[in-house]
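Note that one protein chain of the assembly has been removed; the remaining protein chains are unaltered in position.
Then we have subunit A:
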C-alpha cells in the first residue's frame, strides 16, 4: 500500500503513471522526481518499486549508483565545479579549495548559509576552463570572485 498522505510518495506515483509504469524509464522517473522534490526521499523507494513491479533493491541500486541523485535536500544554491583534467590545467583545484574555504564547507556538503558545493567531472566547457554550474547556469572561465558574486546573488 502506498502512503498517500506523504506528498513525496504521491508525486512519485504521478510520475510513474506518466511513464506508463515502465521500469526501463526508472532513471527518467528519478530525474523528474528530483527535479520536483529536490531529492529522492527514502520513503519514495518502496512506492516506486511497487509501481514499476521491480524489487526495492533494484530501485535502491539505481539511486545509489548514479551521482546525480541526492538522498537529502541540497542548499538553496548548488555550485558544481569541474575537477577533470582540463579544468585542473587552469587551476580548478585551487579554485575549489578557496570557494570551500570562503563558505566554510567541504566538497559534497552544504554550508550553513545554504550553499552546496559539489565536484563534477566535465561539463563540456573544456576550452573555457575552469568551468562551473550554478543552479543549472553554466559559467566559463570561473574565478573565485565571479563565483562568489554569483553565489551571493543567488542566495538573496
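Just so we're on the same page, a residue touches a chain if its C-beta (ideal position, glycine included) is under 8 Å from a C-beta of that chain, and two chains touch if they have at least 3 such contacts; residues count from 1.
We adopt the following convention: contacts and distances are computed from a predicted model.
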Protein that the absent chain corresponds to, by UniProt name, given "GntR family transcriptional regulator", "ABC-2 type transport system ATP-binding protein", "Formate dehydrogenase" or "ABC transporter permease": "Formate dehydrogenase"
From A:23, A:46 or A:114, residue that would touch the chain that is not displayed: A:23
Which residue of A:117, A:131 or A:151 touches the chain not shown here: A:131
Candidate in contact with the missing chain, chosen from A:12, A:49, A:87 or A:100: A:87
Residues in subunit A touching the chain absent from view: 22-28, 30-31, 58, 61-62, 65-69, 82, 84-90, 120-129, 131, 133, 136, 138-141
